[in-house]
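Yeah, one chain of the complex is gone here, protein chain that is, but the others are all in their spots.
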């Protein structure tokens, strides 16, 4: 079926009707899919119980007649004025109990029955009307769920009931959460305080798990309703915004037929690997590795290929952040996402809107609706994908190194961040530690697989070692005994385990473990520590014969005071005080090995480390040691061949020599696809 | 009558009575005017309905006996405790509905009838008592109105009723505001959401227009009451703080007899043109051009001379911002304001207060009340103005270049700022773009006139071209078709139109236009664009033979991707990616010309551009190409002569040669006035 290609399309947002013109332009640009209808409940149902469903028909008919498939959205993420007016109690409540005012979108508590009652009616009306339309290939239920934590009375009450069910009695809760502390012992569940004042990490982690479950339950509920209308072959998904606070991508994707997500990334010099740039927002990535990490995270949710429901067309974000791609970058990023497993690319969105909150969130067409440079580049990609056709069907992206991901650890380290940024707690600490290693993979010319801890558990130690010979576990803070013993047994089974800071420090309640750190891994790893320190500025790290480091290698943000108990020191700090601790140590463990990294490595240190972990990468089969700004992605095709993607992440054209001696010219911000 | 000269005088704020001493000192300092009484409602009316009006008499009598005129204030900006206690509902409400607590001033909703009832009574009492006093030359009603947007229930209800009246039905509102977007369509005006949650620029612009109208209506209401008491020859005004969020200076001044305003500016090195300094607050300017812009804005409100009701005497602002002028600067700034049209200069205030919020807002006298350096400088200026006498009566300040100002554009770009500052939306984006050009005028040695768009419309294209041969329209974002066609026709009629970024992009509803940009001006200007980008760091701009640029010329903040359709390129960016767009282009249009500037010019670029627009300035008639730190202001006198003001905005004394060969020595921070 090829890679699906298209955009979100909002015919209803035009000031004049131009559906035909739009669809013709899409067809010419090689579009094969559009997403429709998910934002306009008040158009579907202008008055309570009064439906207007026919406005979409011309879009579906027009798409179908042009061979464009349609993903039909349910419109629940933006509730209509008549609903908020009648039931103000559905407004999502902030920690202090005040209501988030209506006027944007996603400002309601979707666990509230008054919302559910109305949502079900409109879902049934829309799905019932169009499920049989031949254009519809699948459904998106809701949109980027999990934006808000709901502090509503009902949601809190159910949280307390859930705790009662989980812990049974207050004594157990008192003990497990350590409520002796600061006089928090309760003798009745009615005494549980509200999240507003909470200062305990144990409470917060339970609250975050609960909120993520609310989202998964909501999406599951919608998916089941829609499935009761769906035809054979239609899929049900939602589009996941991975940074959302109240979502667990793994459980969310688990109740859906396919993973779909919205990777947004900074462009221009932010995609130039020869430049150092900072992230512009907490929901976009900056840099080449960041783009790949988003794709790898999408793959991780179900360990399979995925749909990109939204991604950059032009500028993204507010009116003050206009940064359209440099020529070439849209193609480059599109191919990068495909190279890591995307089986659909949908830009957000077709046309730039003349009004509304997202007036400056650029579409394929500019405000004038006259095709411009972006349309031309998008159409060029469309033509290329048409040429590729179905050759990438069954593609499975490669991986040299596997990294463990843990949503509970991310939540716990948001409440109790180990790292600081500008003197303040950094809520992105988990990502900073994780990304340090992921970037090491990319910068070393390798490819990464991301595995949820729960997925690793499902495999068991032997299978894990067999399929994932190198496994990095950074910042795995929330982990029960079994998790840590899995890691230990993985190494025993022959895997090379790399542990980063904060791994083996907490337990399943986000308590610090009353054990020598890294817990369960100190003996097997031949190293322990009883102190650690934040550092404000990078500290140079020196390697040795085993782990050769460049002069730029450095430690950042955090240093564990590692004390080797038999492990071999691979690298040390150049610092008058902290020089007494090694930076990296390694130790064989049965059939495998454990390497312990005592700091957050900077890119040079991380890349050298990965280079040592994976001396020969899959990419080496096509290019000898590709160096930034060139990277290579690859994957296996069903016939055993490989698809190779070569990228030049820089503004200078370059030439790459393959192992067969072929010279491949890469434009500035260029890419090249070869089917091996 | 000469230029009025004096200060706000609060005899009632002294801890001991010293009215006589004060007035004697004022007389010696050449004062001819004071402003009194506007801050102390609880003194005028200590208990509800109980008036104490006699305390002011000694001040009026004392002033009159010394030949000092008095501007009598109405005390409505500071409501008394007994009023807030009895009617808490008059407290101004914040977006979330909570009341702004009483305890400062201007914390009430002056559109509320319970406030109006009491305000009217005290206004009538004060005006009734003193209108006939011979010292009174005019009235100030209220004080710096427009500090708060009123989110009170009554104010919101009337807003909805106004929308109903303006748009007629919900379908029209849905269409004009684009309420299909994010499910915002309403079917009854009662469904309109409150501003707290609003995210739509269309709603916000209507809200801002409404709030400004509330202020104009309130001031008009007060003015009418006061006029019913006023004697022939007494004027009615209010003092305008131009940065206030809920005020439109043009409509406000339109209901008054004369414009009065409060230009505050940073002093010390901030007035040194050889130094680069940033603004200290969002209500003060930094730099020489900033001071002139404040004066030019005051002139713009009514296109006539104006009163300065408040301006720096000593330090201004809070206790942590003490920055008294360097010796000479008070005189320099006073003459600069006069040179641009001020017919009165009143310092704020006579004496520095021993208590209260403004304890560190310095007056002419320090806390000790012993005349010090500031008094001596103020008295020196007084003596100089006495010598000048009535020679400046009828003075009209000159202008070489005209700039269009648009309050609605300013409001729209506060909600949707195109520029960023430190990664955040910059609510001062409008001013930044406007000031870039205004500073170009000053730095080029020219003089500026500022014209409200509505005033330009009143002139029509021919008259506009005749009176204002060079017209710069920066950031004219909110503009209806007629506005843009006026600009086009202005050029056709022989004017030289210069358009800056964001001009021709929006319409009267702050919608992005569904037209090729710059809308209506792309054809006549021979250029269009379909993309634009923010830039984080300045990008050098290179000129050519037509537009010669210094090496320092650079683009800042924003670049439109200009694509010439016949226009001549005058300047280009030195940038690997953005170099594909010209920075400045120009194109003849009928009898005139349109020059399109694709960026926010830095001072060097803006000054060169203005130098090209106005090869010969009025100032050139007295000094050949005056260069910073020297500037020249001028204006016509009724007898046809010019008054010339020479300024040295630096700490080094200098000498200026006039066209007649005369050498004029200018002190450090000195100024020189010549009647041509």
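Which chain is which? They are A and B, in the order written, and residues in each are numbered from 1.
Throughout what follows, a contact is a pair of C-beta atoms (placed from the backbone, for glycine too) under 8 Å apart; a residue touches a chain by one contact, two chains touch by 3 or more.
Since the model is a prediction, treat every value here as computed from it, not as a measurement.
**Student:** Pick out which of A:54, A:530 or A:545 touches the chain that's been left out of the picture.
**Tutor:** Checking each option in A:54, A:530 or A:545, the one touching the absent chain turns out to be A:530.
**Student:** Quick one: which of B:67, B:104 or B:676 touches the chain that's been left out?
**Tutor:** B:104
**Student:** Could you tell me which of B:65, B:172 or B:322 touches the chain that is not displayed?
**Tutor:** Of all options in B:65, B:172 or B:322, contact with the hidden chain holds for B:322.
**Student:** Go through chain B and note every residue touching the omitted chain.
**Tutor:** Residues 12-13, 15-16, 39-43, 46-47, 75, 78-82, 84-85, 98, 100-105, 107, 268, 280, 314-315, 318-324, 326-327, 352-357, 359-360, 362, 366-370, 372-374, 651 of chain B touch the chain absent from view.
**Student:** On chain A, what residues meet the omitted chain?
**Tutor:** With respect to the unshown chain, the touching residues of chain A are 95-96, 175, 177-187, 190-202, 416-420, 423-426, 429, 505, 509, 511-517, 530-534, 558, 561, 576-577.
Here is the rule we go by: only the chains that are shown with their structure count from here on.
**Student:** From the mean C-alpha coordinate of chain A to that of chain B, what's the distance rounded to whole Å?
**Tutor:** Each chain's C-alpha centroid was found; their separation is 48 Å.
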